[in-house]
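Input: one structure, supplied below.
Only one protein chain is missing; all other protein chains are in place.
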Amino acid sequence: MTEYNKLFSNSARESLWKRYIKDIPDDGYFLTLSCILGALYPGSECMVPKVYELFGLNWGTNPKPESGWTCCSGIAYHGDIMPIEGTLLTVARLWSLTQEMGFDAITMSCVTSFGIHCECKDLYEQEPGLKEKIDRLLKQSCGREFEIPKHILHISDVYYRYRNQLRDNFMKYQLIEKKTGRPLNVVDHVGCHYSKLFPEEHSLGGSEYCEVLSGMGAAWGGKEIDYPERRHCCGMGFRQCMISPNRGATMASVHKKMKSMDSFQPDLIITNCPGCQVFLDKEQWAIYEITGEKYFIPVVTYQELAGLLLGWDPYRTVGIQFHAVPVEPLLDKIGIPYDDSESWLGVADRQIY
Amino acid sequence: MKNFDLKNQAFPGQNETAVNYSSKFRNNNKDTKNRPPWFQRDFNLSKRDGEKIREHLDNLTNDEIMGLYYEMREVKEKWDKGYYYPNIQILFGTPFEREKDRREQQIWSEKYGQENEIVEWYKEAKERSCVWWLENHIIARHALSASGCMSCGACTALCPAAEFFDYNPRIIMETVQEKNEDEIIQLLKLDTIWYCFQCGSCKPKCPRGNNPFGMISSLRQLSQIKGYHVYSVRGRQQYAARHLWGGNLWNRAFTLYFRDIAVETHRDFGPRHEISFNHKEEYFRRVGASPDMDGSLSSRKVHPKTLYEVRRLWEAGGALYLWKLIEDAAKKQADELDITIDEYHDKVKTEG
Amino acid sequence: MANKENKKGDTTADLDYGWRFQGRPVLLHDDSSTIVDESSHLMQTALTQMSKEYFYVERCIQCGMCTETCPNTMLNMNGRFSPREFIQKLRLGLLDFSGEDLWFCTNCGGCTTVCPYEIPFIDVMIDLRNLVIEQGAGYLPPSMKSALASVANYQNPWMEDPDKRGDWIKKLNIPLLAKNNTNGVLLFAGCFPSYDERGKKIAQAAAQLLNKAGVEFDILAENEACCGDAVLRAGDYNTFEQVKKFNIESFKEREIKKIYTLSPHCFDVMKKHYFENNDDTFSVASFILLLHEIVTKHRLKINKTINKIVTFHDPCFLSKHNNIIEEPREILKCLPGIELREMEHSGAKSICCGGGGSGIWLDRKKGERLAEVRLEEALQTKADVLVTACPLCLSMLEDSARGDSRFERIEIMDICELVLKGV
Partner (left out) sequence: MRVLIVGGGITGLRAALALSELDIETIIVEKSSEIGGKVIEYDKIFPDFRSGKKLVANLIESVGSMSNITVIKNSTVTDARKNNKIHIVSLSNNRVIEVDAIILACGFDVFDATRQPEYGYSVYPNVITSVELERFLDKEGPTKGNLIRSSDSKVAKRIAIIFCVGSRNAKLGNPYCSRICCSYSTKQAIEIRENDEEASVTCFYMDIRTYGRGFEEMYQYAQEIGVKYIRGRVSECSVLSNGDIQVRAENTLLGKPVQGIFDLVSLSVGMMPCADAGELAEIFGIERDNNGFFVSKDEDLFPHDTSKEGIFLAGSITGLKPIRDCLLDAASVGGRVAFYVKNLHKSG
């Protein structure tokens, strides 16, 4: 194997991704969360407010208890049971909530959602008269008004914006192997709907050398890995993964990525897309069972990674017990203490088993 | 603007006392077997059960079924500084909930759906030709640029579906731009369009700025509007999708409910998933989420008023009409196969 | 590399967490994309060296005219065979010899007639088949295998007794040419007319016609061997050389200069491969030409009128390969009462019956037979009789027509039989 930095010029990559910069405001974020992440890795999302509080940011979720944020219906749209108008309206309502709270940036932790928001924005720009139509319908059905928000941000953008402050002021650990001092090999998997739908307008670093995750990885001490299938879909594919008989293709896609990244000896995979997080993590089990190939590369969301490096409790706060592939080996490498007897305690640490 | 207290998830000024309900539901997914079949979620209903369910549900009036549903759903108990709604997880995804959705959505579209312009448009589209759709549907129009497709194959090159299935977005774009009605109808009846992952890898690669995956999403809509999706195994699955995502949206304002990922259908998720599944609420609550609870973070119970708002929007957005079409197509096919709609639901959810 | 562990060794593996759906294990889909790499490059080079025709293929500009004309594309075989794709694969070294690809082609010659770059597709195909047969590098249909073996040992594809080859002429007592007389013509019957019950009728009709026309002729009988056309086109060069040698010797022995063959296939192969390099002691021609001569020159008394609508199926080896298109039609015109109707594809554009290029030795499923396409076209002309001038075409067409109610009302005949009716 030839020397890695002979295969891949990081400086050139720098100059490439710098062509796709997006403007990330300091605060004033309206927070919406993800269906998938919320159903499988609740820790990730519950840590977002905590991180915001660290910086004392101005942010909010529900203007009123009885009128809060909801799903953007993006999965339903890509799962083809929601007409585009329905999605436009759902998103319009979220935007109107944002304005009701006086924010001009809406942030979401779901990449599908991010894609949908951008899609809607794009449609309004391309389609004359659409805005008026949706305005009318929104007014009729729930008496709201909305404007197209100034910023559509994925929460990973926000984390990226604060990555250095996090490291310098709060982080206890770095992505460095404790024993050897070697920087860990970080594989970033950016959600397709983050980087590919609108690379010029909305993605930080474009679709090819997307910066949002590898930037965090680098800032927190890791070493970026560029492998052949880097930009490829995890195979979540909405109807492919959620309707069980179709899931073979999802596994196959994950398998393909795993095979491809394996020769670069990755230590962990960072994701910013709930779907990718779920299937890159979980399907490694299926692959192990079917082919006997035991990759078991820990897959963590950027929120979880931040949480771990901030020294928050792996089980009580970060929730690594929800991972199919054990994250503990990664903790050992970094040197984060944990007590795995605490993994399956209930509320207020009550013993369940 | 002030947020309400995130740590203590109960709403401000919320003082109704909770019924003192036993906590057994909080880890109750064991005893589903003891419930009547219309509260069961497991696959492959035996014929007898299927008919029993129908018999029972058909005899309920709208008021009965919805009354019971909401009575059950609003039952709450105080738990860990908040209010927990134990019955949501009993109701979700059951034949009972599906039946209630059918009737409720019917009522909604009758009540609010008068001269709904979106629905009118889709009704027209149902009558018009497929070519008309391609020229008028907003997504289709933006998906294929005026200069058309030059068949360079950049989209297929990276397409994850093309690697694993007999599927080729370039050829679909070709078919579409030929605008041959019969060929398009042929396409809509096949599994082909349902293979797409909707990942969008094709979009940034197209030198003409076309959007193949958008076009396919539009074709899928069309296939359902015209009722062609039931001709193919993968298309048929939309009925299950409509109740999975549609049901979750309609009742919980999420496309995915945290108890959806049943162990028996997700064996590939590994041992930890099975462990965590039994007491999911406990574990979720521990890391700060609000499973089936009032609140504002992950997997919370959405406030009824919020739910009402978004339901109105989906009605106005034509979702109810689309769901009705899927429902009717499914019913028709179920009758042809001489099985109940519940059995049909499990059939399409498990075949393929 | 991912460490492939023995699952027993792993504690978690005692429980089976493998994803089963509906009880059956789900397999990973495999990547269907074609890999262009070292191996394909090597295969390509190998082919270049092995096949002398190969470099013609490099001219191909993938225009697709061949596929447009190829009769196989008229069958609903969900595009399993397309000459254009075949060449593309061949050129990229992606050809799959283990598949049926090689054996679809019936050598009808449609592609070579339309190709703007004159790529000898058939020769390429034969060369590749030769690779399979001689190097054993790929799939050889079993029926084909046995037929080839039989030709090698019994000089006919059905393991019939070589000595019984001349029997067909015995029962009709027609005087044959005296053994020392070399002035007449030699009738080369070929395998199918010599052995097959239906085939014999053709041979007998032909013999009677010659007799009535007062043409003195002789046959080789047991000294005749399979002409080797199908053997050659199956790529079995050795066996071909063997039968060729045998036939040429018997010709030399019998010393009759004028050879007429009943089957266009025999004619084509002899013309192009028997006497290609030699002195013109022997002249080979198709029997149709002789028949044309005696009919048009009125050496036959044709008095009975046959009130029938007929349509003519051009054998590829007459029409496409040797441009004999008008003669049979002129013969038909000489028959009183006959109305000739042309099918959608006729003459040089005729569709193959599927028997050529040793296709006769393959058993194709119903619905995958070219003959059926042909019969359909014949039906559309509302003809009572489907006339052809090639034993192979006859057998292919009849086999497909047999037991199919649609084709009951159409009668299939060799042109000799039809003419005989008129005499």
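As written, the chain order gives the labels A, B and C, with residue 1 at the start of each chain.
Please note the rule applied: contacts are C-beta pairs under 8 Å (C-beta built on N, C-alpha and C of every residue); 3 or more make two chains touch, one makes a residue touch a chain.
These numbers come from a predicted model, not from an experiment.
Seen in the complete assembly, the chain not on display touches A, B, C.
The chain omitted from view is touched by exactly one of B:65, B:154 or B:348, namely B:154. Among B:163, B:292 or B:327, only B:163 touches the chain that is left out of the view. Touch with the chain omitted from the figure is made, among A:13, A:50 or A:316, by A:13. Remark: the residues of chain C touching the chain excluded from display are 31-38, 41, 44-45, 48, 55, 58-60, 62, 84-85, 88-89, 91-92, 94. The set of chain B residues touching the chain not shown comprises 145, 147, 150-159, 162-163, 168, 170-171, 205-209. One chain is missing from the display, and on chain A it is touched by residues 1-2, 4, 6-9, 12-13, 15-16, 206-209, 226-231, 263-264.
Operating definition for what follows: only the chains that are shown with their structure count from here on.
The touch graph of the protein chains shown is complete.
A summary of chain positions shows that the Cα centroid lying nearest the centre of all protein Cα atoms is that of chain B.
By number of C-beta pairs in contact, A-C leads when A-C and B-C are compared. Chain centres here are means of the Cα atoms, and by that rule the chain farthest away from chain C is A.
Taking each chain's centre as the average of its CA atoms, chain A and chain B sit 23 Å apart.
If you average the CA atoms of chain B and of chain C, the two centres end up 58 Å from each other.
Shared interface positions of chain C, defined as residues touching 2 or more other chains, are 17-19, 21-22, 26, 29-31.
Shared interface positions of chain A, i.e. residues touching 2 or more other chains, are given as 244-245, 247, 249, 251-252, 256, 285-286, 289. Against chain C, in their complex, chain B makes its touches with residues 43, 162-166, 265-268, 270-271, 274, 350. Of all residues in chain B, those touching chain A in their complex are 1, 3-4, 6, 11-12, 14, 27, 79-80, 112, 117-118, 122, 138-139, 142, 158, 160-161, 163-165, 194, 196-201, 203-204, 217, 220-221, 224, 234, 237-238, 240-242, 244-246, 248-249, 253-258, 260-261, 265-266, 268-273, 275-276, 279, 282-289, 291, 294, 296-299, 302-306, 309-310, 312-319, 322-323, 326, 349-352. Note for the complex: chain A touches chain C at residues 244-245, 247-249, 251-252, 255-256, 258, 262-263, 285-287, 289-295.
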